[in-house]
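All protein chains but one are shown in place.
Chain nomenclature is as follows: A and B, assigned in order of appearance, with residue numbering initiated at 1 for each chain independently.
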Amino acid sequence: MATEDRRSYADGFGQVSRTVGIIFRYLLLAATLFGIAVLAILLVYVANDAIQPLTADAGWHLTFFLTLVLPSLATGGYLAWSNVDGLKLGAMTLGLFVVGLLFSGGVAIIFLEVLPPLVWFAYVIAFAVPVAVTVGLQQRSRQIPFVSRFALATLAFYLSLFGFPGIVGSYAELPQLIPSVATLILFAPIVPLDWIQLTLTVGVFAATPVALYASAISDRRTGLIAGAAALATVAASAVVGPAVVGVGPIPSVVLASVAVLPTAAYVCGTAVTREQARIGLVLPVVIVAGALAGEVLVDTLGYAGPQSWVDWQFLTSDHSGTAANAGLYPAIAGSILLMLTVAALSFPIGVGAALYLEEYAPDNRYTRFIDVNISNLAGVPSVVYGLLGLGLFVTRLGQSTGTILVGGATLALLILPIVIISSREAIRSVPSEMRQASYGMGATRWQTMKNVVLPRAFPGILTGTILALGRAIGETAPLIMIGAPNVLYSFPSELSSKVSAMPLQVYSWASYFATNDFYEKAVPAGVVVLVTVLLAMNSIAIVLRNRYQRET
Amino acid sequence: MSTDDLTEDLTRNTANAPPELLTRSFFFLCAVLSIFTTLAIIALLVTEAAKFFSVTAPLMGIEGETASVVEFLTGTEWIIGEGKFGVLALVTSTVMVTLGSAIIALPLGVATAIYLSEYADPQVRSLLKPALEILAGVPTVVYGFFALIYITPALRTVFPSIGTFNLLSASIVVGIMIIPMVASISEDAMSAVPDDLRQAGYGMGATKFEVSTGIVVPAALSGILSSFILALSRAIGETMAVTVAAGAQAKFHNPFNPAAYLDGGSPMTATMVNLLTGDITGGGLAYRSLFAIGLTLFVITFAMNVISELVAQRYREEY
Partner (left out) sequence: MAEDGINRREFVAAAGSTLGALGLAGCVENDRVRAGGGGGLSGSIDIAGSSTVFPLATTMSERFKILHDGVDFNLQSTGSGGGFANHFCPGRTDFNNASRPIKSEEQDACASNDVEPVELTVATDALTIIVNNDADWIDSVTVDELASMWSGEEQPQTWADVNDDWPDEPIELYGPSDASGTYDYFVEAILHGGENELSHRQDYSATEQDRTIIQGVVGSEFAIGYMGYAYYSENTDRVKALAVDNGDGPVEPSLENAKSGEYSPLSRPLFTYPAKSSLANEQVASFARFWLANATNRKIVADEVGYVPLDAEQQAEQLARLEAAIWEANTDN
């Protein structure tokens, strides 16, 4: 609004020296676009090297132009002209689906390679049981004092996860008397099939928000039906996936839970709530249908596609000394695991520190010191963090080099200041009237934070954390410093196994392998995968922030 | 302040209840962790670097080869094989990359900030800002390859004598990388300039160009300066792009000689990576020099961050 006012003021004096103003304006625009243009050109070059679109038949290009590009452009153009909201909705749906696909790839890798579904299933149940106990205790909060409730809840968690006497007992070399819930399931004589375990866990995790979302826009009954339908979809995918698409049951379940369900829920939800923009859903339909039709056509007509280096084989193979066989799989898995470790370490600590500084800390010199210190830490170069990881975790604490734990901890320290700073901004943007209202109702500080501040600040915190995690998985120097391996063939299975990461693998290929194929094709292919993942993460964060800013 | 007092009053009765104490102490520990991180960095760098210098090495119980502090700080040759550890040979390369990237990023960054804050309409802004953020989101090692594989060959058509590893291509990519930093901090500063000032300018008959350059930029100067310092500190600490693009030859350059940019160099960060991946006798003097460079780098960037903080505070106009 202010800009509008300003412009009308400025326009009133337009006659004086318009040329200077116009030149200045366009110079500024050119300066703004310069960096973006340079990066775009470089990305086009690298994508060209990696995907090699020119190696495809002319017929291939023509087919896809006719089935995919032309209809999408026409639909998009029509929507842009007639219904911009619709266009946004369509793009959003498509983006959600693509990001969901990327994400489900990551999750599927974890279940296929690192975490056997049974182990995951056992621990989810072992967590669910004490959580249920805690919720039950919480409802009797009036009868039982906090300390007893806390002790009972802790006991429930301990027994469920470790049994009795559990890890404490194993230090004292006591025999295990009562097995933990996790152990009971892990060694049960009869267990459900892999995909049923996943449906019961991942599927439920995915179906619950669907049910909540549906009941929020309609009523409880619809929510229940939507949730059940979602779960049924996941279960059905395990049968349909292998039979129709040729994807194994585990990836099918993950794909259905992580990519299909959220997109479907979003589509159904917006179709109901935003009637004006509903027409925009045509866009993703046109694009997906166009891609499928193109694929079928080039297959039947026999046109060869581009000899892309970014292909299924590249994504799913291990490293190899020959560029053509080399793949990024262990590095992708390594990056995912590092990211999980970094998130698990930096998120609670970062948000905790931000809460302390914003909500509790008195305004005195010590607080200001912590404050200045955090912004200084954000400016410390990543190599220095690498040295810290090397000196502290490896040399002093005697961890072995290059493990997930050391890498994750080093990167977590690196992004911690960024997480703290962005979380503080999000927390600060929650109006203090809301806090006062909560206090006025007799809520304690922690209750206020839990019920008022955190839910409101959560999207902002999440945005900052995602951006910071993007920074963490793009980092190479700290990993080199802590001695992460350049090449590994297998997946890290525990926190103390060695880990490689995408940027490190790409750097190693470019540095230690002699053939030109590595340099001119495998490396660009790796760069394309890495940049795609990071762009996806950045766009999630940006979309999240835009929605969140609009709301507040 | 008054709302804080109100909060204190309202929560006093429950402040010492067990759940409150528990959460409060946990959050406090989280905040204090940052102090421990800083202390750990300083302690580690100082003790390890102390093993490198002849003055302090005996205190650390180190025998054998050491290096002189004076030679480290004033020497212009860095030849590990001959025991010459002159950090200036590395610092000059770092300075050159920083200067080179500054020439690109500072004007472009400020121009971007002016455009976004004064000229761009909200639609354009909402497209440009995320696009700029992506510049900062691309991993630095990728920028390094861009410099080596695409930018250097392109530069060769203009400067035929340019080396395969050169500080110019490294400066260009580092410059592009830090544009968003300059732009976003400067833009925040410009947005904070009250509209009254602008309108007073227009009231005096100034054009938009005059208001932007004559009122908004001077009023936001402290923020702009602090963005410069932060961005330069980032350029100094930038590692992978320079490691890949600038080469590994420690060489004393004159940073103000444009021709030197066509030559390779080994900035401090790149030297550290190469020291750790090279064939040197590790554990010896060369390995310990890693921490001496690390300490130098840390001191420089830390000082710049503090200065930026001071500039932003001291010269901030209060409206």
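Rule of thumb we're sticking to: a contact is a pair of C-beta atoms (placed from the backbone, for glycine too) under 8 Å apart; a residue touches a chain by one contact, two chains touch by 3 or more.
All of these numbers come straight from a predicted model, not from anything done at the bench.
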Item to check | Residue, one of B:S126, B:T164 or B:Q313, that touches the chain absent here | outcome: B:T164
Checklist entry - Looking at A:L29, A:A91, A:I125 or A:L186, which residue reaches the missing chain? => result A:L186
Checklist outcome for this item: Which of A:G100, A:G280 or A:G483 touches the missing chain? It is A:G483
Checklist outcome for this item: Among listed residues A:L66, A:I144 or A:I196, the absent chain is touched only by A:I196
Item to check | Option touching the unshown chain, where A:R25, A:H319 or A:R456 are the choices | outcome: A:H319
Checklist outcome for this item: Omitted-chain footprint on subunit A covers residues 118, 186-193, 195-196, 199-200, 204, 207-208, 211-212, 215-216, 219-220, 223-224, 227-228, 231-232, 235, 318-322, 400-402, 483-490, 497-498, 508, 510-516, 519
Next on the checklist: Take the complete complex as the reference. Which residues in subunit B touch the chain that isn't displayed?
Outcome noted: 77, 79-82, 148, 152-153, 156, 161, 163-165, 247-251, 264, 266, 273-284, 286-287
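Heads up, the rule we're going with is that only the chains that are shown with their structure count from here on.
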Checklist entry - For subunit B, which residues are in contact with subunit A within the complex? => result 1, 3-4, 6-7, 10-11, 14-15, 17-20, 23-24, 26-35, 37-38, 40-41, 44-45, 48, 107-108, 111-112, 114-116, 118-122, 126, 128, 130-135, 137-142, 145-146, 149-151, 176, 179-180, 183, 195, 198-199, 202, 205-209, 211-213, 230, 233-234, 236-240, 243-244, 269, 272-273, 276-277, 290-291, 294, 297-298, 301-302, 304-306, 309
Checklist outcome for this item: Listed in rising order, subunit A residues that touch subunit B in their complex are 2-3, 5-6, 9-10, 12-13, 16-17, 20-21, 24-25, 27-29, 31-32, 34-36, 38-39, 42, 45-46, 146-147, 150, 348-353, 355-357, 359-361, 363, 369-370, 372-377, 379-385, 387-388, 391-392, 413, 416-417, 420, 432, 435-436, 439-440, 444-446, 449, 467, 470-471, 474-477, 480-481, 503, 506-507, 510, 519, 523, 527, 530-531, 534-535, 537-539, 542, 546
